[in-house]
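Have a look at this one.
Apart from one protein chain that is not included, each protein chain of the complex appears where it belongs.
Chain nomenclature is as follows: A, B and C, assigned in order of appearance, with residue numbering initiated at 1 for each chain independently.
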Amino acid sequence: MREQSVALCRPLLPEDTVMQPMLDVSPPKWHLAHTTWFWEMMLLREYQPGYTVFHPDYAFLFNSYYNSLGSRVNRADRGTLSRPPLADVYAYRAAVDAAMQQLLDQAADTLPPLFWELFELGLQHEQQHQELLATDIKYILSTSPLAPAYFNEELKIKTAAAPQATWLPVSGGMHRLGFAGEGFCFDNELPRHDTYVADFELQNRLVTNAEYLEFMAAGGYTDFRYWLGEGWDLAQEQGWQAPLYWVQHEGQWHRFTHYGLQPVNLAAPVTHVSFYEADAYAQWQGARLPTEQEWEIAARQFRPDPAAGTFLESGQLDPQPLPANADPTQCHQLLGDAWEWTHSAYHPYPGYQRAAGALGEYNGKFMVSQLVLRGGSCATPESHIRLTYRNFFHPDKRWQFTGIRLAR
Amino acid sequence: MREQSVALCRPLLPEDTVMQPMLDVSPPKWHLAHTTWFWEMMLLREYQPGYTVFHPDYAFLFNSYYNSLGSRVNRADRGTLSRPPLADVYAYRAAVDAAMQQLLDQAADTLPPLFWELFELGLQHEQQHQELLATDIKYILSTSPLAPAYFNEELKIKTAAAPQATWLPVSGGMHRLGFAGEGFCFDNELPRHDTYVADFELQNRLVTNAEYLEFMAAGGYTDFRYWLGEGWDLAQEQGWQAPLYWVQHEGQWHRFTHYGLQPVNLAAPVTHVSFYEADAYAQWQGARLPTEQEWEIAARQFRPDPAAGTFLESGQLDPQPLPANADPTQCHQLLGDAWEWTHSAYHPYPGYQRAAGALGEYNGKFMVSQLVLRGGSCATPESHIRLTYRNFFHPDKRWQFTGIRLAR
Amino acid sequence: MREQSVALCRPLLPEDTVMQPMLDVSPPKWHLAHTTWFWEMMLLREYQPGYTVFHPDYAFLFNSYYNSLGSRVNRADRGTLSRPPLADVYAYRAAVDAAMQQLLDQAADTLPPLFWELFELGLQHEQQHQELLATDIKYILSTSPLAPAYFNEELKIKTAAAPQATWLPVSGGMHRLGFAGEGFCFDNELPRHDTYVADFELQNRLVTNAEYLEFMAAGGYTDFRYWLGEGWDLAQEQGWQAPLYWVQHEGQWHRFTHYGLQPVNLAAPVTHVSFYEADAYAQWQGARLPTEQEWEIAARQFRPDPAAGTFLESGQLDPQPLPANADPTQCHQLLGDAWEWTHSAYHPYPGYQRAAGALGEYNGKFMVSQLVLRGGSCATPESHIRLTYRNFFHPDKRWQFTGIRLAR
Partner (left out) sequence: MREQSVALCRPLLPEDTVMQPMLDVSPPKWHLAHTTWFWEMMLLREYQPGYTVFHPDYAFLFNSYYNSLGSRVNRADRGTLSRPPLADVYAYRAAVDAAMQQLLDQAADTLPPLFWELFELGLQHEQQHQELLATDIKYILSTSPLAPAYFNEELKIKTAAAPQATWLPVSGGMHRLGFAGEGFCFDNELPRHDTYVADFELQNRLVTNAEYLEFMAAGGYTDFRYWLGEGWDLAQEQGWQAPLYWVQHEGQWHRFTHYGLQPVNLAAPVTHVSFYEADAYAQWQGARLPTEQEWEIAARQFRPDPAAGTFLESGQLDPQPLPANADPTQCHQLLGDAWEWTHSAYHPYPGYQRAAGALGEYNGKFMVSQLVLRGGSCATPESHIRLTYRNFFHPDKRWQFTGIRLAR
C-alpha cells in the first residue's frame, strides 16, 4: 500500500513535486513526506522504544493541521519547500517503512489495540493522500502552458452513447444509517443512528458530459435563476463557463486530463463541477441533489458491485461511461468514477464524539461550511471506499473528481 | 408598521444614516429607501394603473439583490450614497405610503390574491429591515471613537443573578415540523414535513454572560481543542478574546450597547457571539448546540409565552436576564432576547419549491453555507416571530443579537 | 481666510461631508475639523495660557499624520466618523476662531517669532485644505449615480478654439533657484541653490482637451510604446481610456464637473491626468515634460501675471481656455488653471534641513516616490501660490486638477 504513493509520483520530475499552484493543492513531495510523518509521529515515536526521528525538522515541516502536534509550515507556504530534496523524502519513506517493518516483526504480538487502530488509520490516511496525489498532480500539470500528459499512453475513449437515465423509486421511512459491522470506518461515520426520509426517486446513473453540455447550451452559466446566490457571484467573478479543466480548442470543448488535452467524451460522467454548478444543473432539470441520507438508503437498497466502478487501481484516472446495455432498473456508478455532491452539510451525526488528542483533529474540526460527497471516484482506492463513507468539500471546490446524480 | 422604521432612525443624525463600516451593515438611509422601493416595485408598479415612479434612478439605487429587477449599486458601495439626501428619502417614504393608501382606498375589493400576498410580504420585509436597522445602527455607533449612545436615558440593569440552568428532557420520535395553519409564513418554513429525532435534553434558558466569562477565564479563546478549525483560524487572525462589542475598561469587561459603553451584566444572556464561539462554548461544557429540528420540537412542547420575551417593541434593544424565581421545569427565553444558533445548515426542507420571479430570490438562493438560528431577539418585532421561523447567518457573523442554548 | 473653508462646504448636505470614497479623499467634515485642530494644537495649546481643548477626543480624531502629536484615526477610517456631527465641527471652528481672536487681541505684541511662523503656517495649511476640499468634494459627488452638481448655476463654456501652441526658447546655464525674499515659503522651497540646465524650449500654453482627444483617437491608451511600464500596467488593470471623470454620453465625451456632467470643452486645458498619462502624451508628441528646474527658470523669465490665471477665488473650479488672441511669444497659464506635472522627483533641495518637532513632519517625510507639480490650479487660492511652490503627488493620482505642458 505504501508503494502505491510512490508509484503515483513516478511519472513526475523533481520540479513537478514541489509545486503548489493554489492553496488547496499540496506539492506531491509534501504528500510523500506528510504520509510518512504520520507513521513516524503517530506510531514509531509512540510504540518503538528508543526510536530516533529521521530528521529533527521534519515534525515541523510535514505536519498538516494538527495543533496537538505543534507548529508547522503554513499551508500556503508548502510550495516554498524546495528542501529537503525529493531524494531525501524517498529516503525518509524507506527508513520509516523499515522501522515499521522492524517494529511489526519484533513486537506484533505485544502491541496494544490502540496501536492497531492507529496502524489502520495510517493505511486509510495514506489512501486519502493517494487520491489527493492523483488530483493535485492533475491540477499542477494543468497549470503548465505546455499541458503535459502524466500518462505516456493514449487515452482510449469509449464513445458509445450512454443509455438514457431512468428514475428509480426508493422507499423512505425509518432507516438505520452509519457504519456497522467489522472493519474500519472513520469516526464521522458513527454512531449508527435512525433517520426518517420520505419516498423519493434517484437517477440510475451519473449526469453525463452530453447532458451537461445541454445545460451550457441552454444558457446555464448566464441565467441566475438556477443558481445559489454565492455560487452565481463566484461564477461571474471568475468567469466560469464550463467545468474546471474545460477549454475551447478549435471550436470544440476539450478537457485537460492525465492524458493531456482531450476532447470531451459525451458519454462519460461530467466531473470537476462545484456544488454550485451541480445544484444549478439540478435546478435547470427541475430536479435536485439527493441528501446524504437518501444516497445511503438508495445505496443500501441497490447494493452496488464495486467491481463495476472505476477506481484508482484501474490506472485510468478518468471516469468511464456507462455501457449502453446497462440494466435500466439498476442504480449504476454509485461507487467509483465520480464523487457525488449531496445537499447535506458535513455535520456530526447525532451522538458523534470527537476522539481525544491528535485523532480528534482528524475529522471533527472540519464539521462546518462543507458539504458531504458520497461514493468515491476514479482516483479513490477501491479498498478505501464504503457505502457509509463521508467525504466533504466546500461548495466552490472543483479540482476533485466531483460529479452529479439527480434526485426528486 | 411603516412608522416603526422611521421611529428607529429618529435618534440619528443625517451623517449617521449614510455609514457602512462593514460589508454586512447597510446605511440606515438605505434601509429606509430600500423598504420603500420594495412597496413601489412589487406592488405600486404592478397594481396601481398609471403609477409613476417617485424617481427614475431609485430602482437602481435601492435594489438589494434581486437580479430579476435589474442592475443595482454594489453592496459594498452602499456607503458611498450621500445622495439622495435623507430628507428626500423621507419624502419618498411619504409619497409611497400615500400612493399605497390611495390604492387600498380605491381598489381594496378588487385587488387579486397575489397582491395581498405581496402586501403581507411587504410588511414582513419591512420588519426584517427594522431588526437590521437596530443592529446596523448599533454597529455604526460602535465604530465611532466617541462611542455615542443611541438612547438618551440610562440603561437600567437588573442585576439579580440568573437561576441555575436545568436540563429539560424532550421526547424524540416522529414529529411533523414546518409551518401550518392560518397566517403568514416564509416559503423556507414550508412544506410541512415529517422528521425523526432521538430523545434529547435542552437547557431551560440561554447561556449567561457569567457563564461565558467562565469559559473565557478557563482559556476558551486560547485552546484549539474546543474549536472548529476555520473558527479557530479566524479567531486567531482577528484576535478574538471575547464577544463582539466587549472591551476591557479599567480592568472590567464592558459592552458597547445602544446605551453606550456599559458594564457586562452577568445575569443577562450572552449575545454577539459567532457560531464558532457558540459551538466552542458548548464543546467546553461537554454539550452541544441543538439542531433546528430539536429546537422546534422542544418549542412546540413547551409552548413559550411570547409576552415573556424581550422584543423590539419593548424599546430596550438589550436581552434581559431571566428572573431568579423562574420555573426550573419550564423552558424560558425561547422567543425574543437572543437568536439561538443551531447546528443545522440552512438548506431547503424536503419538497421545498422556490417561487417564480423576484420572490424566488427572497430565500431560496441563500440556502448554502449558512446556519439556522431560531427564536428571534430583542431587536425582532414580536409580531414577526414564530416557532417555525428560520433565520440564517454565516458562522462568522457576530453583529446580530446571537446567543447560545445548550443541548445534549 | 478661515471663512473660505466654510464657504466651500456650504453647498453640501451633512451626508456629503462624511464620505471617503477612496483613500486619497478625506471627508469635508474632517477637513473642517482638521484645519481647526491645527490652530488648536500648534498655537492655542502652546501660546494661550490656561487654554482648555474644545473636546478631549479631537486630538485623536483629527490628527492627520503627525506622529509627534500622538496616535490618530487611520486614514482609511476617516469615512467612518459620523460623529461628531457637522454642527459640532462648526461649533469647534467658531470656538477656536474666537480663542485665536482673543489671543491676538490680548497678546499680539508679546507673542514670540515662532508663534508668528506657526500663525502663517496655519493660514497656508488652511489654504492647502481648501484646495483639497474643492477636489475631494468633486470626487465625492462624482461617485454618486445621481451625478449631482455642486453649483446651481449653469457652466458658461467659452468655446472659442485655443490658439495654436508655440515653442518658446529658454536660456539654460547657471540659475539660482528656490525661494528668496520676504514673505512665506515652505521649507521644501529652501535653501536657495544654484543649478545648471541646458537650453530648452517650452510650450507657451497647457495641452488642451482637443489635443488630448487626438492622442486618444490615435490609440494613445492602447499602444504601450508611449508608456512607462508601471503606468501601462495600471492603465490596463483599471481600464483607463480617458482622463478621470470622462464618460461617453450619447456618443460624445463628457466630464463630471462641479456643474454636473458637461460636454468636454475642446479649448480648455486637459486636467485630471496622471503623471503616466502626461508622460505618455508627451512621448506621443515626440516631446517630454519639463523638469521642475526648467519650469522655474522659464517662469522667472516670463514673469506670469497671476491675474491672468484661474484660481479658487474665481469660484469657477474649472480651468479656462486661453483666449484666441493670446500673445504667442508669451508663456501663458503658468499660474492657476492646472497643476503641471514635471519630470522631477520630489526630493530635498541641496542643503535642505528638516525642522524639529511636528513641523518636521510637514514636508520632509514625503520626499520619496512622488513627483513635483508646479504652478497651482483653478482650485488653488491665488494668494497661496508662488513660482517656487512645490506641490507633489504620486504618479498615479488623477483627482487633482493636474495638466500637461510640453518641453523639448
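Just so we're on the same page, a contact is a pair of C-beta atoms (placed from the backbone, for glycine too) under 8 Å apart; a residue touches a chain by one contact, two chains touch by 3 or more.
Here the structure is a predicted model, which means the values were calculated and not measured.
Chemist: Which chains here touch the chain that is missing from view?
Modeler: Even though it is not drawn, that chain still touches A, C.
Chemist: Tell me which of C:343, C:384 or C:397 is the one touching the absent chain.
Modeler: C:343
Chemist: With the missing chain put back, which residues of chain A would touch it? List them for me.
Modeler: That gives, for chain A, the contact residues 13-19, 21, 29, 57, 60-61, 73, 77, 79-86, 140-141, 143-146, 148.
Chemist: Could you list which residues of chain C touch the chain missing from the display?
Modeler: Chain C touches the chain not shown through residues 65, 67-68, 174, 193-198, 224-225, 227-232, 275-276, 279, 283, 288, 343-345, 347-348, 350-351, 354, 360-361, 365-369, 371, 395.
What we mean here is this: only the chains that are shown with their structure count from here on.
Chemist: Is the contact between chain B and chain C built from the same residue numbers on each copy (over half shared) or from different ones (under half shared)?
Modeler: same
Chemist: Counting in whole Å, what is the centre-to-centre distance of chain A and chain B, each centre being its mean C-alpha position?
Modeler: 37
Chemist: Among the residues of chain C, which ones contact at least 2 other chains?
Modeler: none
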